[in-house]
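Shown here is a partial selection of chains from the complex, left in place.
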Amino acid sequence: MEERPKRLALIASKGSLDQAYPPLILATSASAMGWEVGIFFTFYGLDILHKARLPRLRVSPIGNPAMPPPIPALPMLKVPNLLRALPGMTAVATTMMKRWMTRAKIPPIKELLDLCIEADVQLFACTTTMSVLGIKQEDLIPQARCAGAATFLDYAAEADVALFV
Amino acid sequence: MEERPKRLALIASKGSLDQAYPPLILATSASAMGWEVGIFFTFYGLDILHKARLPRLRVSPIGNPAMPPPIPALPMLKVPNLLRALPGMTAVATTMMKRWMTRAKIPPIKELLDLCIEADVQLFACTTTMSVLGIKQEDLIPQARCAGAATFLDYAAEADVALFV
């Protein structure tokens, strides 16, 4: 009966490189299916809209026991936590993740975000978090629209799928 | 046609200080909009209902590469993981987060929880997790209502928005 498009409402709350992919991949996939999509960036997820921080998203080499082994052919080889805490290991893990993404033909985060913008995905920046983290509107990309939790809830109430990432 | 209020169903599964804010902020926002809200506290999230642990929720200084820099004016300055693992750094990160929240006029977790109680937000304590973590009903605030996953699923099935935080 009704012919409105389906809608996906996402909250992106994480700002590490590996956790920035899922909301953007879900958003671009849904857009490609003709869905309306809105993403509410909150807490560390705001870094994805942050002009200076977006290019510097990183993967944590520690606190993530599920992180794949550095040498896929030796799946049982794990790097001990103490070694992972050494200076430089965050850079190693980040470089590794980016290399895997390129090999799998996943666009970099910046390109995924550009795809979202081209597809008219709504990019909400959580005003409460901006205030907490001392982030100003001019720190964010111009497509970011400042909004509170109430705006997101209204948006999500009409969604077919809503997910907190 | 129908005039029942909208409903928000949340799962709060995280117990670090920074990850305790999102479910409580969403809950109080939805309540203020006239929504019915229920939160199912499970795994580490149970600490939010735990009388002795609630005042001691902390922020991890490691394993979170998106953690904002200690000096906002120097956004590129990041604290190396090995330094973050030093004794005392968890306390530093926790104090820093609390200061930011106060500056942004976000009530402390305890007050957010009190706002939820005043607004009749349902606070479900996951019985399975209680058993796993050895938590007894008397360890929790009196408003906590012990319930299993089935109770939450029934509640969420009638919700307009359901999120796992």
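Going in written order, the chains are labelled A and B, and every chain counts its residues from 1.
Simple rule for what comes next: a residue touches a chain if its C-beta (ideal position, glycine included) is under 8 Å from a C-beta of that chain, and two chains touch if they have at least 3 such contacts.
Not measured: the values here are computed from a predicted model.
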item	value
Copy count of the single sequence across the entire complex, 2 present	3
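Heads up, the rule we're going with is that only the chains that are shown with their structure count from here on.
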item	value
Chain A and chain B: spacing of chain centres that average the CA atoms, whole Å	21
Touch list for chain A against partner chain B, complex	9, 11, 13-17, 42-44, 47, 52-53, 56-64, 84-87, 89-90, 128, 131-134, 148-150, 153-154, 156-157, 159, 162-164
Touch list for chain B against partner chain A, complex	6, 8, 18, 21-22, 25-26, 29-30, 32-33, 35, 60, 62-68, 72, 75-76, 80-82, 85, 100-101, 103-106, 160-165
